[in-house]
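A protein chain is absent from this complex, but the other protein chains hold their places.
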Amino acid sequence: MTLPSSPDPATAVSGHPLRVGVVGVGVMGADHVRRLATRIANATLVAIADPDAERAQELADEPGAGVRVIADPMELIADDGVDAVLLASPGAVHTEQLLACIERGTPVLCEKPLTMDSESSMRVIEAERAGGRALVQVGFMRRFDPEYARLKQLLDSGDLGRTLMLHQVHRNLTVPNPHFASEMIVRDSLVHEVDCARWLLGEEIASVQVISPTPTRHALEGVVDPQVSIFRMASGAVVTNEVFVNSRTGYEVRCEAVAESGSAIIGRPASGIYTTRTVPGGGAGSWGGGIDPDYRTRFERAYDLEVQAWVDATRRGELVGPTSWDGHASTVVCTAGMESLATGAPVDVALRAPAIRA
Amino acid sequence: MTLPSSPDPATAVSGHPLRVGVVGVGVMGADHVRRLATRIANATLVAIADPDAERAQELADEPGAGVRVIADPMELIADDGVDAVLLASPGAVHTEQLLACIERGTPVLCEKPLTMDSESSMRVIEAERAGGRALVQVGFMRRFDPEYARLKQLLDSGDLGRTLMLHQVHRNLTVPNPHFASEMIVRDSLVHEVDCARWLLGEEIASVQVISPTPTRHALEGVVDPQVSIFRMASGAVVTNEVFVNSRTGYEVRCEAVAESGSAIIGRPASGIYTTRTVPGGGAGSWGGGIDPDYRTRFERAYDLEVQAWVDATRRGELVGPTSWDGHASTVVCTAGMESLATGAPVDVALRAPAIRA
Amino acid sequence: MTLPSSPDPATAVSGHPLRVGVVGVGVMGADHVRRLATRIANATLVAIADPDAERAQELADEPGAGVRVIADPMELIADDGVDAVLLASPGAVHTEQLLACIERGTPVLCEKPLTMDSESSMRVIEAERAGGRALVQVGFMRRFDPEYARLKQLLDSGDLGRTLMLHQVHRNLTVPNPHFASEMIVRDSLVHEVDCARWLLGEEIASVQVISPTPTRHALEGVVDPQVSIFRMASGAVVTNEVFVNSRTGYEVRCEAVAESGSAIIGRPASGIYTTRTVPGGGAGSWGGGIDPDYRTRFERAYDLEVQAWVDATRRGELVGPTSWDGHASTVVCTAGMESLATGAPVDVALRAPAIRA
Partner (left out) sequence: MTLPSSPDPATAVSGHPLRVGVVGVGVMGADHVRRLATRIANATLVAIADPDAERAQELADEPGAGVRVIADPMELIADDGVDAVLLASPGAVHTEQLLACIERGTPVLCEKPLTMDSESSMRVIEAERAGGRALVQVGFMRRFDPEYARLKQLLDSGDLGRTLMLHQVHRNLTVPNPHFASEMIVRDSLVHEVDCARWLLGEEIASVQVISPTPTRHALEGVVDPQVSIFRMASGAVVTNEVFVNSRTGYEVRCEAVAESGSAIIGRPASGIYTTRTVPGGGAGSWGGGIDPDYRTRFERAYDLEVQAWVDATRRGELVGPTSWDGHASTVVCTAGMESLATGAPVDVALRAPAIRA
């Protein structure tokens, strides 16, 4: 599958800071508003839009933000003062908003999921290609994490020979959502492992098998948590995944790549500060450290680098990072994964090329 | 499945050091001869037997050994001056030799495999039970490794809640054998992971699935290396395994247990001495350490503790450590594993209870 | 010693991005030019000045920079379009340039050393105080390194009780300078340990003792490298330091704080990516990783955060981070250190308060 080509340099806006509008001010959107207002060079946050106008206004009033609030997202997208859009609205409205951006030729950084199903994500790809320019970067932020980036660089260097296997682990502290369901582990958590496997190995996933261990007692009744899954890649490489969203220990993301002449691990919690401590009540102490509880702290630097890279590339009239094809492919793999979750058997991933090539 | 009961105190020989005979002086047998001669308390090596009389004599002549050489293993087993037998002969002759030991009521430490197939291992179990005493300890030495023992103790303590998953990794530096075949990875390497899974989780393996990634270029033509396999335990816990015998990095054995309130890892190569070093040719240096190349160095302490525990228990008239049932069960699982290797599909493990209970 | 108070809010320039001029485009200056042009929010690089006009022009022509070149640093400082100055010129011209900035009320981020001796640095402090506003932040970037910041936060939290000792290690790969002298290890390298000790413990250094081990054969003839030094703090806490500038292994900076109820270590090279590798020529492999060769890669994030914090604080009319007093105090300690280097005996640090208090 050929990846979409770079967009026309006409998209470039390098003469002035990139004027960014943010659509959606939920958890991630609010995070991005503060990021753009205080940590990103060569960008100016100019507008935010959310149906919840009060929340939008509160955020606009924060020091450093000082931006216009626009009630209707479609109006923000249509605004002449907006050079580029950061889309952090709910996935269910992404298709319409993405198509509007593409229609206007506006570059967009879209939080995952690209859209809710493969049909709609294919429509986005086809609209982009019809317009002749790749405009959509998908928010798989791990690709910008310094450790993941070094791992990618090491594997691509060929120093370790061909990569044969990945072992991926993804643990969350807990899931407070009372409506949480097993499929959400595949769609919202495993999706990151899907993107990492495709990106690190540089190839598509051919089949996926999701295995259901007896759940932890901390899972909601009926929810399969943890899950073990296996990806078989197009080349025959194999990826094992553990996703465990009620680990009760913290947010742990780890990846081990095993190649012909060595292996590499990232995401060991042993990084950073390291303490010894008295154990309350006496007796001998312990050594070690804390575990990040939250993906926003674990991947804070990755988010910053992701948004900066998007701003920089957009000003140069280019697109870097994961594309709409990556968003689509991950959706198709997760759909197969949800099917496998029901049976435990491997399910083939059926990726179709888009109808129109750029 | 009830494990065999402890043997009759009549087996006890605590009045004097245990007089041990070693059968088989190949790589492991020679290692055990030197161990008994120089590192084990309350035991005296009294005789060694091997069809290769010359090699046996060389070993007997080493400082500290100073023991009788007996050409015929069956004669050594029958010798009145031998209280207990350490069996390190080829697996193909184990059945006959084990049955002779059991016939005489002689305790035996048998290197794995117990026997070559499940029918013969069941015969050993039934002979033992007919005699009313458990006499056979099987050489799954990892159970005596201090790190594994601490992991077992931690999991059994209940501090981490129920164990949900194990992730096991088993890498060898290289396999020099020019007749090496894919099935041998299951039978000779995965067998250790089989025993660890059964022991750490305290339950049987219900099914096994062996997945074949595209092999490393360092594998012999036609050999599937590495292999990824999945055990589903009777309780529903899931175990993932990587076995990679041409890793080209060294002998790495790692086990991560993931439980309801935490996880534990053993076998990280980060243990022990740690250096920084100049890289030849200039430029910045590196930090880290070497990897044990050989199972005999990695598990030297485990072997010592295994043999000492066997000597101590035998002198008390007891049996500790893995039993003939453990040897049998691991053989049955590996047989299912070899069947799965051919297809990639899960294969159920059919364990039958022995005909006679002790 | 009371630290200088926050400057008057009149300094604040929050209505627009901070317009920054950079003086000096040597190694650090060029680094800061690129940083300001591409990675810092709410700042605009507007001008650079350096006696080497050609080098300044090359840098100004880099993508993203696009700034004015001003030959005379004093002219840049006097420019009405410059809100704040980043001073990366040689230390020998700092006094004059700092006094010019203070004269105009221009906030300045001054690379270390503040000035070349304690008399001139005291003049800077007194000029600042005469003007009634703290305007000078000194470039001790480690205070902004995330690991150091967490260590400081942990020690200040009181969770570990009072801090009793620090053990600091500072290693460089090599020193190519053919005119390198022992005193430069104290003045240019140990100075960072001086600032860390003062900052982490929140108190002044009372005496310093520099001990001279037999040098490495990689040191220039006559140069004492490595050096071991001891700080005794005002409270009686003790700090040990190793500085080794021809370590031949890389740039390693480590700090261990030992307190009444535990200890904490930062800067272990074990952080980040971790590999196993084949050793060329066969035999078993190794585990570990590379060591940063250069302070600019090790502390890249610290420099970014330092400059961003300076921009942010300046726009709020505030000053954060190390002050001119910190610059002065470190100079006084290093002067005592150079005296001790000659004798090996402890030398008392004589810090005088400035004549005028803010």
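Lettered A, B and C in written order, each chain numbered from 1.
As a working rule, a contact is a pair of C-beta atoms (placed from the backbone, for glycine too) under 8 Å apart; a residue touches a chain by one contact, two chains touch by 3 or more.
Bear in mind the structure is a predicted one, so any value in this text is a computation, not a measurement.
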item: Chains still shown that are in contact with the chain withheld from the display; value: A, B, C
item: Contacting the left-out chain in the complete assembly, out of C:Met74, C:Leu99, C:Ile211 or C:Leu351; value: C:Ile211
item: Option from A:Ser89, A:Ser212, A:Asn241 or A:Thr276 whose C-beta touches the chain left out; value: A:Thr276
item: Sole residue of C:Met116, C:Met184, C:Val228 or C:Val279 that reaches the chain not shown, by the stated touch rule; value: C:Val228
item: Of B:Gln57, B:Asn177 or B:Thr275, the residue in touch with the unshown chain; value: B:Thr275
item: Touch residues of chain A, complete complex, unshown partner; value: 173, 247-252, 269-270, 274, 276-278, 283-294
item: For chain B, the residues touching the chain missing from this view; value: 37-43, 64, 146-147, 150-151, 154, 159-160, 261-266, 268, 270-278, 285, 301, 308, 312
item: Missing-partner contacts on chain C, residue numbers; value: 161-162, 164-165, 167, 169, 211, 213-218, 226, 228, 230, 232, 235-238, 240, 242, 244, 247-249, 258, 260-263, 270
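Throughout what follows, only the chains that are shown with their structure count from here on.
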item: Longest centre-to-centre distance from chain B, chain (CA-based); value: C
item: Chain closest to the assembly centre - both centres taken as Cα means; value: A
item: Centre distance in Å when chain A and chain C are each reduced to the mean of their C-alpha atoms; value: 36
item: Interchain centroid distance [CA atoms averaged], chain A/chain B, Å; value: 44
item: Touching two or more other chains - residue numbers and ranges from chain C; value: 270, 274, 276-278, 285
